[in-house]
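For this depiction, one protein chain was excluded, whereas all remaining protein chains were kept in their positions.
We just call them A, B and C in the order they show up, numbering each chain from 1.
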Amino acid sequence: MEKIKVGVVGATGYAGAEICRLLYAHPMAELAAISSVSFEGMALSDVYPAYREVCDLVCETQADVVEKSDVIFAALPHGLSQELAAECDAKNKAFIDLGADFRLESEEEYKTWYGGTFTDKSLHQKAVYGLPELFREQIKTTKIVANPGCYTTAVPLALVPALEMGYIEQVGIIADCKSGVTGAGRKPAQNSHFPELNEGLSAYKVASHRHTPEIEQTLSRITGKKACITFVPHLLPVNRGILATCYARLKDGVTEEMLRAAYEARYNHEPFVRFLPKGKSADIHNIKYTNFCDVSIFVDSRTGTFIAISAIDNMVKGAAGQAIQNMNILFGLSEATGLMQVPPAF
Amino acid sequence: MEKIKVGVVGATGYAGAEICRLLYAHPMAELAAISSVSFEGMALSDVYPAYREVCDLVCETQADVVEKSDVIFAALPHGLSQELAAECDAKNKAFIDLGADFRLESEEEYKTWYGGTFTDKSLHQKAVYGLPELFREQIKTTKIVANPGCYTTAVPLALVPALEMGYIEQVGIIADCKSGVTGAGRKPAQNSHFPELNEGLSAYKVASHRHTPEIEQTLSRITGKKACITFVPHLLPVNRGILATCYARLKDGVTEEMLRAAYEARYNHEPFVRFLPKGKSADIHNIKYTNFCDVSIFVDSRTGTFIAISAIDNMVKGAAGQAIQNMNILFGLSEATGLMQVPPAF
Amino acid sequence: MEKIKVGVVGATGYAGAEICRLLYAHPMAELAAISSVSFEGMALSDVYPAYREVCDLVCETQADVVEKSDVIFAALPHGLSQELAAECDAKNKAFIDLGADFRLESEEEYKTWYGGTFTDKSLHQKAVYGLPELFREQIKTTKIVANPGCYTTAVPLALVPALEMGYIEQVGIIADCKSGVTGAGRKPAQNSHFPELNEGLSAYKVASHRHTPEIEQTLSRITGKKACITFVPHLLPVNRGILATCYARLKDGVTEEMLRAAYEARYNHEPFVRFLPKGKSADIHNIKYTNFCDVSIFVDSRTGTFIAISAIDNMVKGAAGQAIQNMNILFGLSEATGLMQVPPAF
Partner (left out) sequence: MEKIKVGVVGATGYAGAEICRLLYAHPMAELAAISSVSFEGMALSDVYPAYREVCDLVCETQADVVEKSDVIFAALPHGLSQELAAECDAKNKAFIDLGADFRLESEEEYKTWYGGTFTDKSLHQKAVYGLPELFREQIKTTKIVANPGCYTTAVPLALVPALEMGYIEQVGIIADCKSGVTGAGRKPAQNSHFPELNEGLSAYKVASHRHTPEIEQTLSRITGKKACITFVPHLLPVNRGILATCYARLKDGVTEEMLRAAYEARYNHEPFVRFLPKGKSADIHNIKYTNFCDVSIFVDSRTGTFIAISAIDNMVKGAAGQAIQNMNILFGLSEATGLMQVPPAF
């Protein structure tokens, strides 16, 4: 079988570069072309010296990328993907968007949180939200995938089994999330300047982060009822990883055993979700550089509170890895192809 | 005026050593004697080379410390302070305990969470819980101070004004806390071994940490009603600092303005609590090495949730600094004496 | 072709666990059995939760490992490998030792630096020092490989071309090395306790580290003259990586261009050595988690000093990766099989 030809638009940002890195290990796909507005004509390894000799592709134009590829990954600032999606759609090429343009079903919410409009509604109808653990059947049917954001992967995966079984109240859910700094991208800023982030920790965009409506949309789809959560992200002085500590009220009569059984059943066959044994807590240390999502649950019987904690690498399962997982689905490959690795333990 | 003679029992642990460090800057107190079971006969600067030439005291016996001091700080493993308190009481010396022996009013809870008993109940009746922002008048009347733990300082200070004014529900409070690793002490362990903590983050003792009953005791005292919270601590890969992100349901009709006014009024004259301007979030970066507690509040009007975030240095306001603050109260000094410093910004 | 059956003795230490992790990506080898004295009967993923579901092998006895494997990797404390080597030799199994027992040719130096003796001199005669860039032809002829230490890989690779060409003085070489803390192993200690290493940096074992004679042995083999270096290691607050900054006096008439040409020629076909362009300096950030050795050189014409800086991941090219590279040589595979990856750039 011929290898899938992959193009990456926006390859010099963190998410784009991570796709290139991960694809190197993929046996059925090859990086055919990359583009970058800022670094056109330069090699990716000029921007990231780590890539020297193993990933030396030169940045071409976006048009070149579309031309040379079977599937185009877009890692662009929000708002720039819609036009590219249209072009790929016209040429019948698969399109996987790592930005937010196709994630929200409601144009109104998109306008509220991102300030943009849906330029071609038919594209949005074709697009499928690419969280494979929930929507893999739909993903198989599309050529436009809206790859979820990082928090929006970690929080739902922590809660899915409990919500599906109706074991927790949907009202009053709190997601206290902590993210490594790569989530903020490659561009230097004061709050990611080493001396000012190192040895620090703070919340940011408290109850006002753009991932809020996207998480709520996913939780609503699970239960069929409009969800509303309190979401507070924190910026960690580590490179990678998201830890999502989620709190919900337990419904009467629900026991820890019922919950553990639900999680085990739900995630038993998922290649990338690891449900941890009783008493163990997810740690971002254990999933770094891989596509795994570790999930752990606890019951605080003193207060009737359910606590679900998940950990993902924001750049892999929260971005580039999940995008490749979606590509595998689109092209009929086993979902884990090229993505199964042992996380470094130290 | 003669300087207060200070003794530190357990001086080679992190809390004890931090007391010694901070006292060096105190104009009205001097370190008279220190002890350490593990390092008797050795200089403190042999254990901590950072202290060389500025804090070279040699560890003596506990009896020596009591003999030579006006006030004894005990930084001992839980369970070892009661006997020492009795001795200080008999000799009419002030006693400030950084351990948990005198923190809980209820012997039953002490038994449940620490496995010990109250060996002399009269001492427990004399002891006052040393959170100055709440109990400074009582502290003035005692010679035995139970210095609060780190989480048990950060969480109440985040919530006091809202609880005192009755602006939030007391039921359903969640405290998602993140702590630097010095809180776990000086003894090396697998989970504080550099390569296994660095670049990681996980929760621990989920809904089962010993500080839970102590926090609840303080919240109950504020409102006069039995409080019950969900408390989840996380271990951060930083040396110092606690960030407490607390969630509570807003009562009907309470606005952000009412809350901000309450916090401003309550903390306006507190020397060590800094209530942050609207939109700013507490960051452990901003309080390191000092006795400050930064407090920030937010309202999630979409879900009716109140969010209060506080930051302290777990070794200073969460241990040694607060202990010295209590000493200042006991000895009639201005509370901030020797403790007011500009936190390093980088 | 059937896969090579690999056994790892001492699998729960950092080097052993890293071999297991890397082998997962090897297409021609499979982990057949592992052993650990401390964790016999436990799964490797019980010790390293990061390995859950991808590397769950249970620790057996050393005898089991030998029995089930074609090649045995030993990651044992120094002194314990000789007996195991004898056993493998008797059973005609390949043996790759990550410890120091077979690294030094001179029993006297072994005695001086490690305090042991050569129990069976014939084994030592069979053993080959496994630095492939220098000794790959000899490695092909043996079944006992003495895998080099971390510093002892980084320093020679920085200097080989200059020494081979006789461009620098062999007397007066200085190697100022900086290592991540995984080099000190899994066992917690005071100097690797997070709060005491974090935000620190110091030299250790100044001019007295055990890798000194091993580096000198390699440099002597290159030039045929007894080498003597000053070697000062430093402990870095990072998990992985060694940066070796080496200083030597330039011989008269040698220019930077001559040196650059020598390095380019020497390393052009080495799969794992990347000689950096003029002006670029090696950074441990760029080789982490991979088997690459980045080498950069500079000339200080003001002082006639040659400066060569190399970077490796101490756990990969400095231990487990190089061991697998040696296995590939022993078994006639392409040297890079299963080891070629793109280093993460962030």
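Please note the rule applied: a contact is a pair of C-beta atoms (placed from the backbone, for glycine too) under 8 Å apart; a residue touches a chain by one contact, two chains touch by 3 or more.
Everything quoted here is computed from the prediction, not taken from an experiment.
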item: Touching partners, among the displayed chains, of the absent chain; value: A, B, C
item: Contact residue for the chain not shown (choose from C:95, C:110, C:167 or C:247); value: C:247
item: Touch with the omitted chain, as defined above, among C:61, C:220 or C:305; value: C:305
item: Among C:8, C:184, C:219 or C:236, the residue in touch with the chain that has been omitted; value: C:236
item: Touch residues of subunit B, complete complex, unshown partner; value: 14, 17-18, 20-21, 24-25, 48-55, 182, 186, 199, 239-240, 274, 276, 280, 283, 285-289, 294, 315, 340-346
item: Touching residues (missing chain, whole complex) on subunit C; value: 172, 174, 176, 178, 195-197, 199-204, 206-207, 228-230, 232, 234, 236-241, 243, 245, 247, 249, 281-286, 288, 298-300, 302-303, 305, 307, 309, 311, 345-346
item: Positions on subunit A where the hidden chain makes contact; value: 14, 180-182, 186, 188-190, 192-195, 197-199, 237-239
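The criterion applied here is as follows: only the chains that are shown with their structure count from here on.
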item: Graph class of chain-chain contacts, one of line, ring, star, complete, other; value: complete
item: Same-residue or different-residue interface between subunit A and subunit C, half as cut-off; value: same
item: Best-connected chain pair, where connection means C-beta pairs in contact; value: A-B
item: Subunit A and subunit C, separation of their C-alpha mean positions in angstrom; value: 36
item: Residues of subunit C whose C-beta touches two or more other chains; value: 14, 182, 186, 199, 239
